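Left out: one protein chain. Kept in place: all the others.
Now for chain A:
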Amino acid sequence: MIPPAFDYARPASVDEAVRVLADAGEEAKVLAGGQSLLPLLRLRLAFPELVVDVGRIPGLRGVREDGNTLVIGAMTTHHDVIHDPLVRRHAGLLASATATVADPAVRHRGTLGGSLAHADPAGDLPAVVLALDGELVAQGPRGRRTLPARDFFVDYLQSALEPDELLVEVRVPKADGWGFHYEKFHQVAQSWATVGVAVLVRRDDGHIAEARVGLTNMGSTPLRASETEDALSGAGDAAAVTRAAEAAAEGTRPSQDVSASPEYREHLARVLTRRAVLAAAGMG
């Protein structure tokens, strides 16, 4: 279908983008890679008066190091994230999970920032950035602010960004030495996750010293499986991991849709968590 009519702006800097957004109020939409926004427009599920294309703003794309933190520009495409040597070395979980997103053509356009700002709990990257203890940096007319991932995802398709704020970068602590795995269950190759589980583990002397578990599509926002995380500390074998994974669905509120019931999603969360932790810890 043909999208509804809208005005178009292509600001040349973050400052200009923020000014344009502030002037337009609630009626403007940021356009990053367009791989979520354009399908919504084509299906006439969104009616912005103004589309603000941030695709040409210099400096929003690329990855750099800042001490023990990796700084990823919001406009870095999925394709670039997957192939970036710094991401692969220091945040392998993000690279490997991004490789499961959509298909190559979508990954050439879609961006990390767009995936996070879109705040779809079925998206793979929100749970991954949550498990990485990432932070999101937003810039608005009142300057910059940094939000921990756990405060960024507010509700279904709703982030903590104000309408006049632009997500400019994603900061993740380097996870050197941590084992990682993203386990995604989906029905056909290119479809979204029915449930996904993002796991990071730090091992010490054959035991899991610390674990972080992020859940995709187990509620209206990405979630951490905190009970499982606690139960995993000290786990030294597959039986202990299996016991800890039994708590993976505690505190979640998964939705009902054509591909799964809430009960089935809870079951998947437990099974996929066990698999993901075993793989991340090299115990599989």
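Everything below uses one rule, namely that a residue touches a chain if its C-beta (ideal position, glycine included) is under 8 Å from a C-beta of that chain, and two chains touch if they have at least 3 such contacts; residues count from 1.
Basically, contacts and distances are computed from a predicted model.
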Notebook entry, point to check: The chain dropped from view, which UniProt name applies: "AA3-600 quinol oxidase subunit I", "(2Fe-2S)-binding protein", "Nitrogen fixation NifU-like protein" or "3-isopropylmalate dehydratase large subunit"?
Noted result: "(2Fe-2S)-binding protein"
Check: From the list A:G25, A:P58 or A:P104, which touches the chain that is not on show?
Finding: A:P104
Check: Among A:L41, A:V170 or A:A225, which residue is in touch with the absent chain?
Finding: A:L41
Notebook entry, point to check: Hey, which of A:V51, A:A127, A:V201 or A:M218 is the one touching the hidden chain?
Noted result: A:V51
Next item on the list: Could you list which residues of chain A touch the chain missing from the display?
Entry: 1-8, 10, 31, 34-35, 38-39, 41-43, 51, 53, 55, 79, 102-106, 108-109, 189-190
